[in-house]
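Below, a portion of the complex is reproduced, with chain positions unchanged.
The chains carry the letters A and B, assigned in the order they are written, with residues numbered from 1 in each.
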Amino acid sequence: MNLSAERTKSLELAIDEVVKSYDGARDIDNLESAALPNKRAVIEAFCHLRAAIYIGFYSQRALNREVLRYALSEQLYPAYELLTEQIRRAVTYEEKMGHGPARRPTWSDAVVLRLVHALPELRETLNDDLLMTYRSDPAAKSLEEIVFSYPTLQAITAHRIAHLLHDEGVPMIPRIIAEYAHGLTGIDIHPGARIGRSFFIDHGTGVVIGETSEIGDRVRVYQGVTLGALSLPNVADSDRHKRYKRHPTIGDDVTIYAGATILGGDTVIGAGSIIGGNVWLVKSVPPKSKLFGRARE
Amino acid sequence: MNLSAERTKSLELAIDEVVKSYDGARDIDNLESAALPNKRAVIEAFCHLRAAIYIGFYSQRALNREVLRYALSEQLYPAYELLTEQIRRAVTYEEKMGHGPARRPTWSDAVVLRLVHALPELRETLNDDLLMTYRSDPAAKSLEEIVFSYPTLQAITAHRIAHLLHDEGVPMIPRIIAEYAHGLTGIDIHPGARIGRSFFIDHGTGVVIGETSEIGDRVRVYQGVTLGALSLPNVADSDRHKRYKRHPTIGDDVTIYAGATILGGDTVIGAGSIIGGNVWLVKSVPPKSKLFGRARE
């Protein structure tokens, strides 16, 4: 591991060059580091929230009603403290960069408190997702197996939290949570997507659900399904911050099989439809449609 | 980080509401936490087993025949202890919930001992998988590169261990191992799938191999291949615990290119067939078939 003097000099020279490379005004030259949110802290906060939602699966303590309150506090106090601080950083940074509106200093506390108050309702919703998963997958031997192992529940839990924060107008944080789940599961749901109750994703790898997608209740989606935008060559900055609908709308009780691709903000899949595997769809279909790609053998 | 008294009160109130939300009998309200298996311990046990299988790649010690025994003990004792405890928890929990049969307290020891005794044979099998990978991928520059980096070997190693435990009737644990590998590699193989010798998966992201799939020897599979079930709207609980065949059977020496989808329990791909990329198949084909999707340009 001995660096000879000559090689050390060369390394020092190289470091000088890297230092100099920060002299321009490139977009990766950001030196505002101390003010940016900390990715690890955001993910830690998310993990505390998840543990509070499924406390029976994450606690190492024996739980009875008396202990339960402490076990939840043990997750929700740190979740509150971490998330408040990170949101505060994100909005301060955004404001400083001129991207976002000015907010009162207590805004991030208020957002996180509303999120914690929303947890009971969120638990109802996730319970429905869990039951839908159990009913839809014959390979699921027990509910415990799903909570422990299924990527779909990981992804939808992260999404429902990220979506609440996205709806509040929190910058950066929802996307960090969404990409954390994407990395773990291969399921890429933009925090902006609106997803109804009792949602089920099977296997999940390669699923993409775009920012302005709207999905009804009791929808089933298989691996490799894309709910995407029709292409737009380049993005004007004026477009970026208007939210206009680029992704499809899926009605209640729709099933979309593996590899199907549905594109476009005006595309509406009528309630009760079944979209076959690998189907490619860029226009609307009426309720109860059954579309299958031709078998290609 | 100062929580004003008012905000603390609001947080305490929210915690009360979350506590109350555990009062119903929802499926995510499980308070049996202390009895459930610990996911992290299961994965740790798996990592010890993997290290024992590829000891030359995982040991930091210089190995000679004398040291080898100690290096293996160092992996297999903790593997035995961790896995025995987690299986014991899983069967106790299952029994308590009324899902599974009663078992003697030493059952989990016996299962793990059988698994350890099976390791020499498993190493032969994985050696064949390794050689098949080397022979099939011109980008593989050396066997070491494959053991170190290839997701396919990660996935097949996890599967072969999970499958042994699944065949023993161990609940929950096999799926935790399978989903650990799924998260790392994007390859989703249900522990129930039967896979022959010299199996090769290229790239792997998006591969799905369902619970009742049967795969012959020397089969090659590319990224995004699905061996799935034809859809069944909802699962009756009576069906769930009967294992009936929902996924295809793949003969010896079959190659299945990227994105092909093969569905259904009665679908049999005859030995020596080649299934082209993106092909969609829901019925059987005779041996030596060559199916290609039409190029769509």
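The rule we apply is simple: a contact is a pair of C-beta atoms (placed from the backbone, for glycine too) under 8 Å apart; a residue touches a chain by one contact, two chains touch by 3 or more.
The shown structure was predicted, so the numbers you read here are calculated from the model rather than taken from an experiment.
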Whole-assembly copy number, given 2 chains displayed: 6
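Simple rule for what comes next: only the chains that are shown with their structure count from here on.
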Distance between the centres, which are taken as Cα means, of chain B and chain A, whole angstrom: 25
In the complex with chain A, residue positions of chain B that touch it: 1, 3, 7, 10-11, 13-22, 26-34, 36-39, 93-94, 97, 99, 171-172, 175-176, 178-179, 182-183, 186, 188, 190, 192, 205-206, 208, 210-211, 224, 226, 228-229, 231-232, 234-235, 239-241, 246, 259, 261, 263, 278-283, 285, 291, 293-294
In the complex with chain B, residue positions of chain A that touch it: 52-65, 68-69, 72-73, 76-77, 80-81, 84-85, 106, 109, 113, 116-117, 119-120, 123-124, 126-127, 130-131, 134-145, 147-151, 184-186, 203, 205-206, 222-224, 255, 257-259, 274, 277-278, 293-297
